[in-house]
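Shown here: the complex without one of its protein chains, the others still in place.
So, chain A:
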């Protein structure tokens, strides 16, 4: 299998230089290297520039409603555990409209991979403030500067019981590919929040902005990924320096492991027959 096996006939509609390209290259290569066939991938996308990507990656696709990608993916994975379920959402999509789903999906720890395309604004709707936009930023919807504090997906995931919490950068596709491979292999909910500069609408958080600030946690001496408090500390660093890489990981069982009815073949691979309800009727007799 090669990267091209994941291409579709649809021409990408992203702007030249868009950070989304780096994410897609990393994802396709991660899938190739993990030897996962396109037909066994369910790509669940949200609505936004990231969501449009569902047209450009050959796999089974689900283009959900704005903010609703995560619950769709959770349902799909519970019904067919044999699929590799990957969710793509933007920061506006996933942390605005979909914030509640995000917290609960982290809590539930279903075995899916959540890749957020975090460009710190709404791009497809032409550049309004997102939950991850820095306070004070002037946008079309916040001409006087954004009043709210920015949301921090990493600390939110950590405080919700995240079992795999990571940050990637689309300007470092090789690192991102390795991170995505780990995330896909992780048996539980994995968050990979990816900085993905919007070259058209975000003139602040550019590729250069991140190249100047990012430091790689994976290479930080003495840093271990099993210490949640250390992870918090790194996740709170924001300014001249910003960390990326794997913040935290643990091995708590995924949601399905608690359901005895999901032992054995995937739910949808069992023969579907009319059920005998004689035993069940006894309680009503």
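Criterion: contacts are C-beta pairs under 8 Å (C-beta built on N, C-alpha and C of every residue); 3 or more make two chains touch, one makes a residue touch a chain; residues count from 1.
Methods note: contacts and distances are computed from a predicted model.
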Absent chain [UniProt protein name; select from "Ligase-associated DNA damage response endonuclease PdeM", "M48 family metallopeptidase", "2-oxoacid:ferredoxin oxidoreductase subunit alpha" or "FtsX-like permease family protein"]: "2-oxoacid:ferredoxin oxidoreductase subunit alpha"
Options A:40, A:128, A:142 or A:206, residue touching the unrepresented chain: A:40
Selected from A:18, A:31, A:73 or A:123 as touching the chain missing from the view: A:73
Contact footprint on chain A, counting only the chain that is left out: 8, 10, 37-40, 42, 44, 47, 52, 54-55, 58-65, 68, 71-80, 82-83, 100-101, 103-104, 259-262, 267-268, 270, 272-277, 280-281, 284-285
